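Everything on this sheet refers to the single structure shown next.
Shown here: the complex without one of its protein chains, the others still in place.
Letters are used for the chains, namely A and B, taken in the order the chains are written, and counting of residues starts over at 1 for each.
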Amino acid sequence: MTATAQQQTGVTMTNVEAVRTTLYDALKRDDRVLIMGEDVGARGNVFLITKGFLEEFGEQRIIDTPLAEASIVGVAIGMAMEGLRPIAEIQFADFIYPAFNQIVGEAAKTRYRSNGDYTCPLVIRTPYGGGVRGALSHSVSIEALFYHVPGLTIVAPSTPADIKGLLNAAIECPDPVLFLEHKKTYRSVKGVVPSGYYTIPIGKADVKKAGTQVSVVSYGYNLHQALDAANRLEGEGISVEVIDLRSIRPMDKGTILASVRKTRKLLIIHEDNKFGGIGAEISAMVSEEAFFELDAPIRRLAGPDVPAMGYALPLEEEFMTSTEEMVDAMRELAKF
Amino acid sequence: MAKTTATRGRELDRAGLSDEQLVAMLRNMLLQRQLDNRGFQLNRQGKIPFALGSEGHEAVQSGAAMAFKRGQDVLVPYYRDLGLALGVGMSPFEILSSLFARQTDRSMGRQFPNHYTNHDLGVLSISSIIAGHCTHAAGVAAAFKYRGEPGRAVICSNGEGATSQGEWHESVNYAAVHCLPIVFLVQNNEWAISTPQDRQMKVANVADKAPGYGLPGAVCDGFSPVATYKAMHEALERARTGGGPSIVEAKCYRFLSHSTDDDDRTYRSREIIEERRKLDPVPRFEQVLIEAGVIDEAHAKSLKQDVLRETNEATDAAEAQPYPTTESLYTNVVAADYHPWQEFA
Partner (left out) sequence: MPQLGETVTEGTVAQWLKKPGDSVEKYEAFVEVSTDKVNAEVPSPVTGIIRELIVKEGETVPTGTPIAIIDDVVAETTPAPNGSASPAEQVAATLRQAQGDTGASKAEANHQASDEPVPGGNVGLSGPSYSAPANNGASNGAPAGPNGVRTSPAVRRLAREHSVDLASVRGSGSNGRITANDIIAAAKAGPSAGVAATIMATAAPVAPAASSGGATARVAARAARPGDLIPLTQARKIIAQRMVESKHTAPHAWTMTEVDVTNVWKWRAREKDAFEKEYGVKLTLLPFFIRAAVESLAAFPLMNASFTDEGIRVHADVNVGLAIAAGGNLVVPVIRHADQLSIRGIALAAGELIDKARRNRLGADDLAGGTFTVNNTGANGSILSAPILVPGQTGIVTTEAVVKRPVVRDDDSIAIRSMMNVCMSLDHRVVDGAVASGFLSDLKKRLEAMGPTGSL
């Protein structure tokens, strides 16, 4: 946890509860904050994240939008340019594509194209990721589509405490932030969340487990599997360091490089398709900047290069990397 | 010289505007025409690589600008809105700085010409993505409503081509559902580069679509600044007083090619253009005002000289400015002073 976190009393909660309470606190704290998206009002969001918010904050602040992603983001951009702090929700990351134009062509470039005359302090929240039998259109990872774009910030916290800190930071951020929530971790990941207001700096990764023989970089649901795998390997005398990336862009080069200098071996794990995924950028960066530290080729465990994970359980399991696969990969790398 | 309905007899329908306001509109039209022309001249001189003309739009834009309340309303323009930009207070120097891509351009030479931004005057920064700005316009209007700021409205301006884009539809729909203080001004100049209106939509008037959104729609004579002013004033007042959005379609014509990179001889006949030129709003409005006794020939002449002088001064001043530095390429991607960025730049 960083210096800005307040380590007073903490409350144990799940990831989805962390999103919910952080949004609630933000609405209470800052009049400029509002939430807009499909079914966020009366339904309270399809994961019940905003349940009760409409009743408490009213329909001006909790807006049930038409079924039109481009304008969910586009209207929010206009609001942000005019000085509000809108939080736009895309119901599932798989639905974000109609808004791609607005996110990449408009929001990311607002400050740059006006040379700071206008800014776009917008948060776009969306659940992503698979393992929930969501099939082809409720399971994708989208970070690789967006992290390429300068001007966009992308964060993907994996634990409740990180979710609160980074969501607060995202709302504070004067530039557009894509806030990714892995839906499989919504209810399956629990943790202690410090009470009180705090932020975690965007662009800072977190070493969730220190180690000496292999560096693992991951995020999302994979992160928890990687921790499991690393803990199992402790029993075999293999010491694996697990870094929770937390922030896709900007990416914490420093933490990654420091770890690689220590262990000399790097394994990147992400659920997204392998080709052109985050692992590609990390690999290139590490081999550019720490070539003479490497005692093994950089390794990536990632989703297969197929359009999406299928509905049938064997197809989904084949797509998702299992903890066992991670254990094997870490062990192999340690022994290389 | 064809007379519009607005000038039958000597009685000028001034829609409540004073002489000064009428002259201001004429001046705006003259300045727009002059600056427009200057862009092409500079391009033919090889001094600037690109210019976008707006000949034919002078009346609609000065009329709409007259209805705009400075300090309260926000304009979300498109790339042919030179007259609107001038009309809401932007200076020729700013315009030419943008054409010359100098440091004094607000976007610091980053934007294509005619992609204005001026937060102080309420001109929203736009991209070249057609209709991308419409959702932002709705968002700005939503912010006015959110903060409970009556008396403020947004003009979302674009051509008829933009109305085919999904985002125009989504913006109008959203604004309608949420009863936002916004006017969707559609300047129908009949051409989207080489695509004529009947290839763009099945209806004769964009405004015919308004009832489909549950909105009032109006068609007005885009060659008459007064007629446009009337229509826009009514629509804006409706918006400002909580009456919600409307669509105002101003019929005009694009006399020139789309830009200096376009050659309309490949898709339009000269005869039709010549025919429509006879309705050129700039000389016509001058004539209307002279006939109505608001100005005389000498005044008109001095206006033109003044406008030319202003344009020349602005041209020289802007041309003398330095280009943006190469270091400036890297600035303002994200906020420089937000501490996480400082920590991990």
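The criterion applied here is as follows: a residue touches a chain if its C-beta (ideal position, glycine included) is under 8 Å from a C-beta of that chain, and two chains touch if they have at least 3 such contacts.
Fair warning: this is a prediction, and the values are worked out from it, not measured in the lab.
Chemist: For the full complex, can you list every visible chain touched by the one that's not shown?
Modeler: It touches the following shown chains in the full complex: A.
Chemist: Going by the contact rule already stated, which one of A:Gly37, A:Gly78, A:Pro121 or A:Gly134 would touch the omitted chain in the full complex?
Modeler: A:Gly134
Chemist: Which of these touches the unseen chain: A:Val104, A:Val192 or A:Leu294?
Modeler: Of these options, the touching residue for the absent chain is A:Leu294.
Chemist: For chain A, enumerate the residues touching the unshown chain of the complex.
Modeler: Answer for chain A: residues 16, 47-48, 132-134, 138, 183-184, 186-188, 264, 274, 291-297, 299-302, 304-305, 313-314, 317-318, 321-325, 328-329, 332, 335-336 touch the chain left out.
In the analysis below, only the chains that are shown with their structure count from here on.
Chemist: Between chain A and chain B, tell me the centre distance in angstrom, where each centre is the average of that chain's C-alpha atoms.
Modeler: So the centre of chain A lies 41 Å away from the centre of chain B.
Chemist: In their shared complex, at which residues does chain B touch chain A?
Modeler: The contact residues of chain B facing chain A are 74, 76, 106-108, 110-111, 115, 117-119, 124-125, 127, 129, 132-147, 166-167, 170-171, 173-174, 177-178, 331-335, 338-341, 343-344.
Chemist: Taking the touch rule as given, give the residues of chain A at its contact with chain B in the complex, in rising order.
Modeler: 34, 60-61, 63, 65-66, 68, 70-71, 73-84, 86, 98, 101-102, 105-106, 109-119, 150-151, 153, 169, 173-175, 201-204, 250, 252, 254
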